[in-house]
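What you see is the complex with one protein chain gone and the rest in place.
Chains: A and B, in written order; residue numbering restarts at 1 for each.
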Amino acid sequence: MMRDARPLVDALRDPETVLSLDGAGWTNLISIARAESLIGSLAHRLTGMAVPEQVRPILKDAIQATDLARQQALWEADCARRALAPLNSKVVLMKGTAYVAADLDAGVGRSIGDLDIMVAQDSLSAVEEALLDAGWEWVKPDPYDDQYYREHMHELPPLIHRERDRMIDVHHTTLPQTARPTPDPQAMLDAAVKLDSGLYVMSPADMLLHSVAHLSADGDLTGGLRNLWDIDRLVRQFSEADEQFWIVLGVRARLHHLEPHLARALRLAFRLYDTPVYKYRAGQTKFTDYLYIRRLLARDGWGRKTRKFTRQAFYIRSHWLRMPPLMLARHLWAKWRKG
Amino acid sequence: MHQLYLTVGPTRFRLASTWRQPLDQLAALYKDYPTSQDGYADFTVRLEPEKPWRRYIRPSVHISGDFWLPDAAPLPLDQSLLAAEMGMNLQMALGWRRHLLLHASSVEKDGKALLMTGLSGSGKSTLSAMLAEKGWRFMGDEFALLNPDTGMVHSFPRLISLKNEAIAAMRAIVPENRFGPLMKGTPKGDIRHVMPPLDAVNKMKDVAKPALLLFPRFGHDPALRDMGKSEIFVRLTQASTNYVALGETGFRALTRFVDTVPTKAMDYQSGDQAEELIDSLWSKLP
Partner (left out) sequence: MSQLYRAAASEGLIQHPLDSMTLIFQKSSGITHVVADLVPAILTVMGADALTAEDITGRLSDSYDLEDSGDAADIVLARLVELSSLGLVEQV
């Protein structure tokens, strides 16, 4: 039995590695890829490979499923555009929806869940009102959560559309306001790039840095392999398209206080996916890189999470990063009380 | 983890379990199904303790796999066979894209399929199991698989799942050696699985042309009623777990089905009444 998620990382980095898999090896790879939400990316990556006939329909299904996810993500973005058009304020798409809206390689085969958008802090309440008018409603009417979100987090409580059953997360910064590091949201808004639809996406450097910030500060590295795959695709595409990219990236990383996070993410991406990184930006290998890699690969061939202890360590760490200690205690207490 | 590979209709499952018991039970009940030893599978289902120490102490089975629901409640170990069946259903419901899935039972005669769909308690499962003992080929009691390219129905003949009163009714016509263990006090009441007739297993790759769709309703005076096509369409979208996920493919498959397959609502109070009504409709089909 495969003990970690290495086969997935290998297949994404070098599709030829799948040629040595036997039946059980393929089944393991598919379970891992599904668990890491990378099955669509993998399916696209293996296009043109000699894949066993038992596996071909599974990959075809994955491509069709992510095609549909792409279409629905674009539709949700368009619904938000229509709802917010009267406000005349910038609506910046984030994460997966941004990748597909800007037709980037990172969007190819990507699974996309909620719609994430970023708006200026001073337009937040108008945005909230316009969305409520257009059929979105609060997911949970819990005042603690509302207060928690409004005071301490980087987004409105999630809204769900009452007919389409799709969620939208409205951010006014990219990370919790209590978290360190604190990227500069205004600078990200100012540099955003307008698409034909009238919606915006972040500038290339900011888009990459937002993905980096996510990896470093959001969650317990769950979804980290996909996050780093995004980073790999973005780095390859942006650095190829623009000779100045690494220089601009350095400037923006300093502006957003994300230099060490960027360096770490680049090292991890290079380790896992052989991402072509500018050595000066990536910096020296650190011992803790090894712990990150161990955590990122903690998934066995059944698709199960493994390395509980390593996961725990990262979970606690990620909460400390996001919330000052007292708030953490309050947050956990509320969770224990309500189950 | 112990493991077992099962093939049901077009789908290959890999089941992995912390305990041997559910896999042994499954292996016995699925003994006539084709086995695959090449290691390939479309889906993995996992049965694991909810917490590590719950492997031995009041063991409870957490169901997961390639596709899973975040809030699926665990089941006690003596219901692990049910857990395995639920796990396989869940993979189909959330992950299968090669057919339009209709939550319907189906039986076949002369290459033509009768589909029955309706809310739980409509008796669609029991009716299909009963017809399977009376000259029809059993195709499945949970999902009918509609091929979007050909319009044909594919068989998914998992174990038949009988609930409460239906268990005694089927005991009267099916030999004991085709029954699995009785599970009492499950979230759905008493449950007992039955192996489909051997013929259903041997012919599980044979497709059938959908010829009649029924919406059975148990407990009312026997009657057949016409239904509007819009109502049929809407109710079938509600009875399909992947209609939305298939996008335009699903729309085309379902509109074709509704346009071409005769459909009735059927009220009945006993299996005999239902059989009579079905025979009367079936004999008039083109």
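What we mean here is this: a residue touches a chain if its C-beta (ideal position, glycine included) is under 8 Å from a C-beta of that chain, and two chains touch if they have at least 3 such contacts.
Everything numeric in this text was worked out from a predicted model, so none of it was measured.
A.B. asks: Can you say which of B:28, B:69 or B:244 touches the chain missing from this structure?
C.D. replies: That would be B:244, which touches the missing chain.
A.B. asks: Where the complex has a chain not shown, which of A:134, A:251 or A:291 is the residue touching it?
C.D. replies: Counting the whole complex, the residue in contact with the absent chain is A:134.
A.B. asks: Where the complex has a chain not shown, which of A:21, A:35 or A:79 is the residue touching it?
C.D. replies: With A:21, A:35 or A:79 as choices, the missing chain is touched by A:79.
A.B. asks: Contact with the hidden chain only, please: which chain B residues?
C.D. replies: 228-230, 233-234, 237, 244, 247-248, 251-252, 255, 258
A.B. asks: Tell me where the left-out chain touches chain A, residue by residue.
C.D. replies: Answer for chain A: residues 68, 71-72, 74-75, 78-79, 82, 134-135, 164 touch the chain left out.
Keep in mind that, in the parts below, only the chains that are shown with their structure count from here on.
A.B. asks: List the residues on chain A that touch chain B in their complex, please.
C.D. replies: 1, 22-27, 30-31, 34-35, 52, 54-55, 57-58, 61, 64-65, 68, 71, 302-304
A.B. asks: Give every residue of chain B touching chain A within the complex, in rising order.
C.D. replies: 1, 12, 14, 16, 38-42, 44, 46, 48, 65-67, 95, 97-98, 245, 247
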